[in-house]
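For this view, one protein chain was removed and the others were kept in their places.
In order of appearance the chains are A and B, and numbering begins at 1 in each one.
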Amino acid sequence: MFPTLVSTVFSVMTLAAPIDTTVPAERGQRLEANVFGGEIIVKTWARNAVRLQADPSSRTEVTISSVGSTIIVRSEGRRGPASAVDLNLTVPVWMALDLSGVYTDVTIDGVRASLEVETVQGDVEVTGGEGQVSLSSVQGSVTLRGAKGRIGVHSVNEDVRVMNTTGEIKAETVNGEIELEKVDATNLDANTVNGDVAYDGPIHDGGRYALSSHNGDITIGMTPTTNATVAVSTFSGDFESDFPVTIKNQKKGKRFDFTLGRGGAQVELESFQGTIRLVRPGTAASRQDHDNDDDRDTHP
Amino acid sequence: MDAELAASGDASAFERLYRTHVGRIHSLVRRMLNDQDPDEVAQDVFVRAWQKLGTFRGEAAFGTWLHRLAINVILGQRERLGIHRRRYHEDDAMLETVAGRRAPVEMTMDFEAAIELLPDGARQVFVLHDVEGYRHEEIADMLGLAAGTSKSQLHRARMTLRRHLDR
Partner (left out) sequence: MSDQWTERLSEYLDGELQDEERAGLDAHLRDCAECAAVLADLKRVAIRARALTDREPAADLWPGIAADIGATTPSTGVPAARRGGHPGRQWSFTMPELAAAGIALMVLSGGAAWWLHPSARTNVGVAAKPPAPAIVAPASSRTRPRGYDGAVSDLERVLAEGRGRLDTATVRVLERNLAAIDSAIAQAQRAVAADSANVYLNSHLADTRRRKLELLRQAANLVTAVS
């Protein structure tokens, strides 16, 4: 049922299962959704409205409300802890999202607005995102495709993957790999402790690209004509390159710099004990897989 | 750090460690072994931990080390009682006895109670995988199974427990 279009403000609606309700949305409104456990799945459509579909158990209550410029969807246990519920949301393409949960997987497809996603035990998979995009999981993996803007992707225990994305990117995990494929970063900060980092994308003049790991390998796609000043640092690792480089400033221990092209970008490649390698553009992913013999202990 | 102090013989520090970790260890014991006194086994775990503290290097978190030690003690208990691999054979008849309509009781107890009624093999794989977060390869190693057996036991446990979820 549509509330009257005169006002899009509505008080808390508690919905009876199975839920299929659509509420109008005004341009500029954002959506906040939180479920303790389950899935939040977001798709888009051309209407200025939010459709919510869910089938909660009898012990769980799902509410939707509009507070100022925010539409809020929540799940709560009627008595005691909430049980898992999957929320299927269809939202306008322009709607900014703030999604969170604990045992919650989050999937978003097609939104072209800012996104904030936070979960503890759950995977985050996003296609879309524009502006400020921040995705974070503790236990699960984070995958982002097709985003544009200022990007932050964080996991703790799993991999972080970013593809077909443009902008300033920060990617971090502790026990996982960072894969950046067909990514056009103007600035990049990718670091992990136990895992490899791979970047294959344009390197812009004036940009800073910092890739680092403690245990893992660093792989970056570059050519002799890429304009970059490259600083390589490792303690006990190795350096490999698909093409010869002229090393200058060799410092004590395994650290050195070299310049490619006009040296416009600043590239820092650091691995405490892994291999740092420059590869032909377009091959970073396959080179990383090829040398990844699963000798990394991902579950100590 | 209490672990360092305890390793050098400080019993008060060890008591603090006990207080911090006993809930988790006791719950693990209770869920893994349903035919023994969990208090006794939990006590064994801490005594063994005290004895082995000299080998705790402090590079890993104490809780993780203690947890692993607890699993070893628990699995040692299984062997002592002669619990053998035959428990892991397909045993639908036993699984069916756990079925039944859910009584309207508080959810936490009900689900835990259902876990404790599972047959040993399915229960231990379920606890190690879904509760404690180990992978099948690790569980297979710990319990002396093939990874495939671990996966099928997990599936059976979940299929049984789904009847004890609220609706």
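The definition used in the following text is that a residue touches a chain if its C-beta (ideal position, glycine included) is under 8 Å from a C-beta of that chain, and two chains touch if they have at least 3 such contacts.
Predicted model only: the values in this text are computed from it and were never measured.
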Chains in view that touch the one left out, judged over the entire complex: A, B
Absent-chain contact - pick from A:121, A:164, A:241 or A:283: A:121
Interface with the unshown chain - residue positions in chain A: 37-38, 81, 83-84, 86, 102-103, 120-121, 138-139, 156-157, 174-175, 191, 193-194, 208, 212, 214-215, 229, 231, 233, 235, 248-249, 251-253, 255, 257, 266, 268, 270, 272-273, 299-300
Touching residues (missing chain, whole complex) on chain B: 4-5, 7-12, 14-15, 18-20, 22-24, 26-28, 38-39, 42-43, 46-47, 50-51, 54, 58-61, 63-64, 67, 108, 111-112, 126, 130-133, 136, 151-152, 154-155, 158-159, 161-162, 165
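Heads up, the rule we're going with is that only the chains that are shown with their structure count from here on.
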Gap in Å, rounded to a whole number, between the CA centres of chain B and chain A: 34
